[in-house]
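Every protein chain but one is kept in place in this view of the complex.
So, chain A:
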Amino acid sequence: MIADYAQDITPQSLVTLLEKGSNLLVALPSKKQTIITSLAPEFSLILPPPGTPLVSHFPERDTPVTVVPVTPLSSNPILTPNTPPVWFSGVPFAYGNNPLLVPILNAPAESFAADSGSDSGADAVVEAADKGGEGLWAGSQMGLVAGFQALGGARATWVGGVELFSDEYAQKELPQGVKPGNTQFTSDVAAWTFQESLALRIDNVTHHLVGETGPRETYTINDNVVFTAHISKYNSGKSAWEPYSGITDMQLEFTMLDPHIRTSLPPATGNAGEYSVTFRVPDRHGVFKFIIDYKRKGWTHLQSSTVVPVVPPRHDGYPRFLSAAWPYYIGAISTSIGFVLFSTLWLAGDDREANKKFAKTTKTE
């Protein structure tokens, strides 16, 4: 067993690798304490006291108590459904309160961590419950294989012991007489760790006004806007990214400091991989962002942010010719017509010749 690592493998260098996007698959040492044991708490994994491997008397079998068959949960999206029980030997750990942890394999309910080898160690087991801060290391809340989805997109999987991957365990027959699921389980775990399964990405996002096709520089308040995102999933069989329409609970936020609108972004019928929603821009102007922030246990985090300014209507963007203004229109038009009519009558109606004649006839009388 390698107790010392090369000079450049330190907990800090491993974390730097993870930040830069490399995926890690780490197995915890069962006997000695190495630098890996000191790195585990950084991932919110709490290890039991040194020298206490996982032990289980159930089910009755002819292997040592430290070699335990564990049944994986069928509902875990990382594993193939109905994987047979796997042989495990190593240390369990407790999960800290961190939502980035993805449990892959939990310990059987009847197992516990102990270092005794005979029935006379029973008292030590009971005293261990009072000693350690976390109490007794027992039950199905302990983990044996846990994944960690880092914020940068890289994945790190922590396994309680290396023997899970060995050929000997893959061939050993289970107490029920069937072949174990070690091969299937380890290839599922490796596929998830190295971004071959449950890996998503956003190909592009677009936005435009209802009725148009291209995006605008700015939108006006109360506009109806269509937002579209294209999402792909990696298909390891074909080594290619394929459009994926299976996300049913994605949400879009239209945010200016706080989300003003949060709606669901459902898959569009017709085009594979397209998710689209139409909504009305709030009647507040300002600089808004279309935000997609999709985080689910086991899946890649999807994050996208598109900035778009929203302006109030221009001077000619308001409704014109309101029905409430009819009296004013009628008034203005009738004033103009009246003026024209009066001017015509005044200028045309003054008959100078007729006045002169009248004046002449009255004077001669």
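The rule is simple: a residue touches a chain if its C-beta (ideal position, glycine included) is under 8 Å from a C-beta of that chain, and two chains touch if they have at least 3 such contacts; residues count from 1.
Here is the rule we use: contacts and distances are computed from a predicted model.
Not every chain of the complex appears here, and the one that does not is recorded in UniProt as "Ribophorin II C-terminal domain-containing protein", selected from "Serine palmitoyltransferase small subunit B", "Ribophorin II C-terminal domain-containing protein", "Trafficking protein particle complex subunit 11" or "VPS35 endosomal protein-sorting factor-like".
Interface note: of A:172, A:207 or A:296, the residue touching the hidden chain in the full complex is A:296.
Remark: the omitted chain is touched by one listed residue; of A:211, A:327 or A:349 this is A:327. Only one of A:141, A:218 or A:336 touches the chain withheld from this view, namely A:141. In the full complex, the hidden chain is touched by chain A at residues 56-60, 62, 65, 97-99, 109-110, 112, 114, 116-123, 125-126, 129, 135-136, 138-141, 222, 249, 251, 253, 259-264, 280, 282-283, 293, 295-297, 319, 322-327, 329-331, 334, 338.
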